[in-house]
Structure formats: structure tokens, C-alpha cells
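Starting off with a structure, shown below.
With one protein chain withheld, the remaining protein chains of the complex are depicted in position.
Take a look at chain A:
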């Protein structure tokens, strides 16, 4: 025993050889899939010339960023990304928490189960299928809106896929449609977990339902709300690519209100083959996104260390 305590960490590590071997495939994958691209971000500072290779290409300093931030796009994609995410976070939070509290009040067990199943369904559908669902409603010639609903209301057909003005509302609706149910179930689990004694005591003290929700339910599920919201704020510089690319049918006319950083990087890389521009936008996203994650986590840690993510 004495000898073991004196042994160096390295000697101790040798005893766990098998455990280290188990780690190899996963760590190797992360090094390739995640860490090599991090190093690869240097291409944002280069003028990539495939004849010279990625490492051999000339350094151009911040030229790519100068070009990027001179375009009007840089402002539009940043604004769209952040505003959409802010709206999604707030509306989702209000809808999901409200539904979760109502679901908890529902006395009928059967219907409660049934609704739990139904609201979760949209979350599991790929954004390609969501694109089909939206298309079946908004298609100019055959959509339910133009062919059935608008004629009922006596309104002229709308060319949905070429009117940028409608899309902030449509995309918000689609996002809430696809994620509010999922968040509702998460908050519902938290509401169910609250000790009934709190409510019994409050009822004895004469508190009504509304006061109980405001003073007991909401404060007690706040840790879950904070963690879920923090995770979303941490990703405020990233968008749901499928929502902005697939659901809009990749329509160029809609870009002023639907272009976000992710779709911009994709289009400039794979449509225009513009490595300089796309890598600059990508690096901008990664770095600012990273700072936002650290900052939001730090802020929460200051307020209540138990609620922070790390």
C-alpha cells in the first residue's frame, strides 16, 4: 500500500490502461470532427488557393472580415439571427409554461395523457417534413390558405413565398408550433414534481388558484426555466438552419427577412464558392457565440450558482 501511495500519477495511470483504450475511438472522433475544424478556422485569415493548399495559401490578415462587414448582409444576418431567437425564446417560454401549468390543473387523467402525446409530435418531425406541412398550407396554387381559407374570408390569394413581410410571423408560428409542446412537457415534469404540501398550506391560508400559481408554482420551477432559457440564450447566435432554409423553400425573394448567419454561410460557401466570405462569417459566429455562452453562464452563476450550466 505504501509503495502505491508513493507512485507517480503516471504509474497509477498505467493501471487503468484498459479504460484509456476504451476512450480512443470517441476521442479520436472528437479530435477530427471538432478540434481539427477549430484549427481550420485560420482559413478566415487566408486567401485560399487550392493549388497552394490550405496551409500554403497566403495570409491576408483581416481582409475577409473587412469585405464581410462592408456588405449590408453582415448587419441583416446578425439582426435577423438575434431578433428571431429573442422572439422564439420569449414566446416559447410564455406559451410552454402557461400550457404546463394548465395541463397540471387538468383533472381528467386520460385527456392529460392524450394531450401530452399530441403536443410532443411536432418536435420529432424533420424540418424537411415541416417544409411540406407549411407548403401544403401556403402553396400559391394548391395551398389550403389560398384555396380554402382566404376565399371563405373574402380575401384575395397571397403569394406567400414571395412576400418577405409575412415571414417573421410565419417563422415564429412554425417555430412555436414545433417546439412549444416539447418545452411544455419539460416544464410539466417540473410542475408535477412540486410537493403538494405547499398547495395544501396555501389553501389553508386562503390563497386562491391564481395566487398559488404566482407564488408557488412559478418560483419553484424557476431553476428549470433558467436552465432551459440559458441553453437557448447560449445559442442565440445560431439558428435552426432547416427552419430558415427549408421552410422558406430557399426562396431568394424572402432573404431580407429570412437570411440568418447559418444560411448565409451555407449559401456563400456552397452556392458562390466564396471561401473567404463564408469562413469570415463562420468565425464571427463561432467567436461571438462562444462569448455569449460564457457571459450568460457567468451571469447566472452570479445570481444563483445552482442554476448555472457549468
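Note that in this section a residue touches a chain if its C-beta (ideal position, glycine included) is under 8 Å from a C-beta of that chain, and two chains touch if they have at least 3 such contacts; residues count from 1.
We adopt the following convention: contacts and distances are computed from a predicted model.
Novice: Determine which name in "succinate dehydrogenase", "Rhodanese domain-containing protein", "Carbohydrate ABC transporter permease" or "Ribose transport system substrate-binding protein" the UniProt entry assigns to the undisplayed chain of the complex.
Specialist: Answer from the UniProt record of the missing subunit chain: "Carbohydrate ABC transporter permease".
Novice: Which listed residue, A:129, A:155 or A:201, touches the chain dropped from view?
Specialist: A:129
Novice: For the chain not shown, which residue from A:170, A:185, A:213 or A:243 touches it across the whole complex?
Specialist: Selected residue, touching the omitted chain: A:185.
Novice: For the chain that's not shown, point to the residue among A:76, A:89, A:158 or A:227 touching it.
Specialist: The missing chain is touched by A:227.
Novice: Mind listing the chain A residues that contact the chain we can't see here?
Specialist: These residues touch the chain not displayed: 9, 12-13, 16-20, 22-23, 25-27, 29-30, 32-41, 43-44, 54, 99, 102-103, 105-108, 111, 114-122, 124-129, 131-137, 139, 141-144, 146-148, 177, 181, 185-186, 189-190, 209, 224, 227-228, 241-242, 246, 249-250, 262, 265-266, 269-270, 275, 278-279, 282-283, 285-286, 289-290, 293-294, 309-310.
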